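Showing chain A:
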Amino acid sequence: MLTETDKYNVVQAPPGVEGSGFFATSLDKAVGLARKNSLWPLPFATSCCGIEFMATMASTYDLGRFGAERLSFSPRQADLLMVMGTIAKKMGPILRQVYEQMAEPKWVLSMGACASSGGIFDTYSVLQGIDRIIPVDVYIPGCPPRPEQVIDGILRIQDLVGKESLRRRNTPEYKALLAQYGIE
Partner candidate 1 sequence: MEWILYKTILVVCVFGLSLFVAMYSTYAERKVAAFLQDRLGPNRAGPFGILQPLADGVKMFMKEEIIPQNANRWLFVLGPGIAMFTACMTGAVIPWGKDFVNAEGVHFPLQVTDVNIGLLYLFGVVSIGVYGIMIGGWASNNKYSLLGALRASSQMISYELAMGLSIIALVMLSGTLSVGEIVEQQQGWRWNVLYQPLGFLIFLICAFAETNRAPFDLPECETELVGGYHTEYSSMKLGFFLFAEYINMFISAAVISTLYFGGYNFPFVYKYITDPLWVSVVSFVVTMMKVSFFIFVFMWVRWTLPRFRYDQLMHLGWKVLIPLSIINILITGVVLLVRNL
Partner candidate 2 sequence: MNPITEYTFYALSFLSILSGLMVIFSRNPVHSVLYLVLTFFTIAGHFLLMSAHFLAAVHVIVYSGAIMVLFLYVIMMLNLNKQPEGWSNFLQGMFWVFPSGLLLITLVGVLRAGSDMMTGAGKNIGTVENLGRVLFNDFLLPFEISSILFLAGMVGAVMVGKKES
Partner candidate 3 sequence: MNYFLSNLTLLNITVPVQWYLYLSAALFCIGVAGALTRRNAIILFMSVELMLNAVNLLMVAFSNHLGDASGQVFVFFVMVVAAAEVAVGLAILMMIYRNTGSVDVGFLKKLKW
């Protein structure tokens, strides 16, 4: 694994201001606001949903309005892993590796039936939902979802991002969540 996981560049709360002290929350808010308006997605597009994602990026829907038009294909630079399309069992380890290579804080959006649950492909070769290997923050149903739904999903993610405390990524709960997936 390439990530140095012991080094999180997350601002620590000042001493004495534990919990939801005023300073912490307003900083949280500002940073959350910034983060949510600058979600750079990593499109992990494998199949049909990828085409619909193109439609979302295109002029008619324009994901760029949310500050998310800069696709970063390098996992290091991405904030949002958008898994779109069938993830076969052969692909699973790669998806997981991409997730592990992403820099914290990172979010995962599972778009479409195949990625979220396997959809109609209840077969020996298809992973029945990517949440078996990586934690997912938002699911979008549909096969493929309409761009409207994708934008809805992004808005949900934005909500999540905006509300997230800066310290969440250091909390034991978060570490437990990752440990559940066997990701250190």
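The candidates were selected such that all candidates are chains of the complex that A comes from, given by their letters.
Assume a residue touches a chain if its C-beta (ideal position, glycine included) is under 8 Å from a C-beta of that chain, and two chains touch if they have at least 3 such contacts; residues count from 1.
Fair warning: this is a prediction, and the values are worked out from it, not measured in the lab.
*Asks:* Looking at this complex, which of 1, 2 or 3 sits next to chain A and touches it?
*Replies:* It is candidate 1 that touches chain A.
*Asks:* Considering only the defined contacts, which chain A positions touch candidate 1 in the complex?
*Replies:* For this pair, the touching residues of chain A are 2-4, 7-11, 30-31, 33-35, 37-38, 59, 62, 64-67, 69-74, 76-77, 79, 103-105, 166.
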